[in-house]
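Okay, here's the structure, questions in a sec.
Left out: one protein chain. Kept in place: all the others.
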Amino acid sequence: MSAVVSLLLGGARSGKSAFGENLVKISGLKPVYLATARGLDGEMVERIELHRARREASTGAKWETVEEPLALADALQNCAYSGHMVLVDCLTLWVSNLMEAGANVEREAANLVQSLDGLQAPVVFVANEVGLGIVPDNALAREFRDLAGLVNQKIAARADEVFFIAAGLPLIMKSKD
Amino acid sequence: MSAVVSLLLGGARSGKSAFGENLVKISGLKPVYLATARGLDGEMVERIELHRARREASTGAKWETVEEPLALADALQNCAYSGHMVLVDCLTLWVSNLMEAGANVEREAANLVQSLDGLQAPVVFVANEVGLGIVPDNALAREFRDLAGLVNQKIAARADEVFFIAAGLPLIMKSKD
Partner (left out) sequence: MSAVVSLLLGGARSGKSAFGENLVKISGLKPVYLATARGLDGEMVERIELHRARREASTGAKWETVEEPLALADALQNCAYSGHMVLVDCLTLWVSNLMEAGANVEREAANLVQSLDGLQAPVVFVANEVGLGIVPDNALAREFRDLAGLVNQKIAARADEVFFIAAGLPLIMKSKD
């Protein structure tokens, strides 16, 4: 039997990361934070630091942190030890990283889904829903929007539970009970 | 008694079309696809073909296809035969087409709603929710966003069931049961 897979979908500043941190905290398992962000520019470095501080403060726990912008399935295999729980934050940045690297996003997503079978630790994926505004002007943004949506669908189909988060509150889209 | 009217709201790549195709498939009725898209540019032609292939493959059925970018109420009357079920994909492109043609969108939407009374076949409308990003810079995009939202409200008020779709999963907003 595989460990439980959860997906948290939401917009920017929807409170989805904090909701995920709390899911990990209340599990009582050892918390692992798998970040897909790369601290390349100032705005992102600042955001990563804020996340880290908030995570430690709000959960009162010491998180093991792993950073992997591209090889997510491998990184997950390497940190999903028994007795742990992994928060992957976030899938949508991963899609963006893969696009920049010229990778085949759909194939990578299929690999990721397959890698979830047999994991020893529960995993919570955080993902942005980015398709609810007007159609972006430029083709690259449209492609990103399409791929992010497709990856969300693939993970949602595999997940045991899915929540849509807005203003810090969850709507249950799929329940493991 | 009129046939059941359903509305599927969702973002880009939310899986709303596939969800609608499945609703039609499980009905056991003869499937009709009423497309509002016009295959004018390369990106759109490709997307229409992908939709068609996916539809045939996933439902294992031969769909009758009708294309009507503007006169949606008439087209619906002409294909909603008894024993059939119609998937209208999508309302939001129809709004865009009407705007381009200089039509009065609110009046056309009122006509469409009125035309639903007495239809012989159940209808599933697919629509984009486009108002959940930041305010667009240009006035035309703001007008489009306003009109798309108003049309969604009108159809939702008339519909027997409404789902909000994200990552392929439904949230029930209005239920016919």
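Which chain is which? They are A and B, in the order written, and residues in each are numbered from 1.
Just so it is clear, a residue touches a chain if its C-beta (ideal position, glycine included) is under 8 Å from a C-beta of that chain, and two chains touch if they have at least 3 such contacts.
None of the values given here were measured: they were computed from a predicted structure.
> Pick from A:23, A:98, A:130 or A:151: which residue touches the chain that isn't shown?
Selected residue, touching the omitted chain: A:130.
> Please identify, in ascending order, the residues of chain A that touch the omitted chain?
Residues touching the hidden chain, for chain A, are 10-15, 43, 129-134, 136, 141, 144-145, 166-171.
> What is the set of chain B residues that contact the non-displayed chain in the whole complex?
The missing chain touches chain B at positions 7, 9, 11, 127, 129-135, 139, 145-146, 148-150, 152-153, 155-157, 162, 164, 171, 173-174.
Note that only the chains that are shown with their structure count from here on.
> How far is the middle of chain A from the middle of chain B, if each middle is the mean of its Cα atoms, in Å?
Distance between chain centres, rounded to whole Å: 31 Å.
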